[in-house]
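Before anything else, here's the structure in question.
Of the protein chains in this complex, all but one are displayed in their positions.
Moving on to subunit A:
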Amino acid sequence: MEQAEDLSQYPLELTGKNVPMVRFKKVAKRYGSLTVLEHLDLDVAEGEMVTIIGPSGSGKTTVLRTLMTLERINEGVIYVDGKPLTHMEKDGKLVPASQKYLRAMRSKIGMCFQHFNLFPHMTALENCMEGPVHVLGIPRKQARERSEELLEMVGMADKRDQHPSRLSGGQQQRVAIARALAMRPKVMLFDEVTSALDPEVIGEVTNVIRRLVSDYNLTMLMVTHQMGFARDISDRVCFFYRGRIEEQAPPSELFGDPKSDRTRQFLSAVKEAV
């Protein structure tokens, strides 16, 4: 057993001006003896688009997975919208979040996966309606209208009655984005959403994400290997190395004039691969 952490050092909620939409405070995540996140501090402001890059195994995806509550953290606290996500208040103290509390907080977050993970037994439209109808309890007719709008927005309206097995990877990913948006999250997470796609369809997915950035006031966290895309879409780019942020800066700065040797090495290695 690891020693219980003193949680009193963390505030019960974030107050004051400029409360970030997402805050990682000294977050550690370990798998056995392997440390994936090493006391990570990361803030994401409301409406900000932050991209995470870095070598594999640097903890990029774990940031998203802990924020989606797919993984528990070992130390630290994650805050979303000013309130703790991984913990909750009890008798004026922070304690690990209950399932019920997690469900309430999780509704603020949406996620898209590398392998889409659409529900194969449902059509594109049904995939988008599933959450609104069976989780939020929105009337079918209303959920349907909203889902159709979203499918229209991602350019999949004409395929709404197709099952995922009949759609290409790019089409499935666009439906998956619509499915996540249908839950009206405040924070959207994109976990290598173009990594499983054929090169010629990557553009149709990145174009949808571009639209989200320009038309929606969403806070977004994205893990990607598309450096060009990260460069022209992000407000800020974080270079991860061994579970920590090695360097973070606006994209022009991080790509144009990286301060850290490790960042430089990584960027030049990526450039060579292209």
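We take it that a contact is a pair of C-beta atoms (placed from the backbone, for glycine too) under 8 Å apart; a residue touches a chain by one contact, two chains touch by 3 or more; residues count from 1.
One rule holds in what follows: contacts and distances are computed from a predicted model.
*Asks:* One chain of this complex is not shown here; going by its UniProt record, which of these names is it: "Ferrous iron transport protein B", "YeeE/YedE family protein", "N-methylglutamate synthase subunit A" or "Ectoine/hydroxyectoine ABC transporter permease subunit EhuC"?
*Replies:* Hidden chain identified via UniProt as "Ectoine/hydroxyectoine ABC transporter permease subunit EhuC".
*Asks:* Out of A:T35, A:N74, A:Q162 or A:Q248, which touches the unshown chain?
*Replies:* For the chain that is not drawn, the touching residue is A:Q162.
*Asks:* Just to verify: which one of A:V95, A:V135 or A:A269 makes contact with the chain not shown?
*Replies:* A:V135
*Asks:* Going by the contact rule already stated, which one of A:L70, A:A249 or A:L267 would touch the omitted chain in the full complex?
*Replies:* That would be A:L70, which touches the missing chain.
*Asks:* May I ask which residue of A:Y31, A:F119 or A:Y216 touches the chain that does not appear here?
*Replies:* Among A:Y31, A:F119 or A:Y216, only A:F119 touches the chain that is not shown.
*Asks:* Using the document's contact rule, name the residues of subunit A that touch the chain not shown here.
*Replies:* 68-70, 103, 106-107, 109-111, 113, 115, 117-121, 123, 130-131, 134-135, 162-166, 176, 179-180, 183
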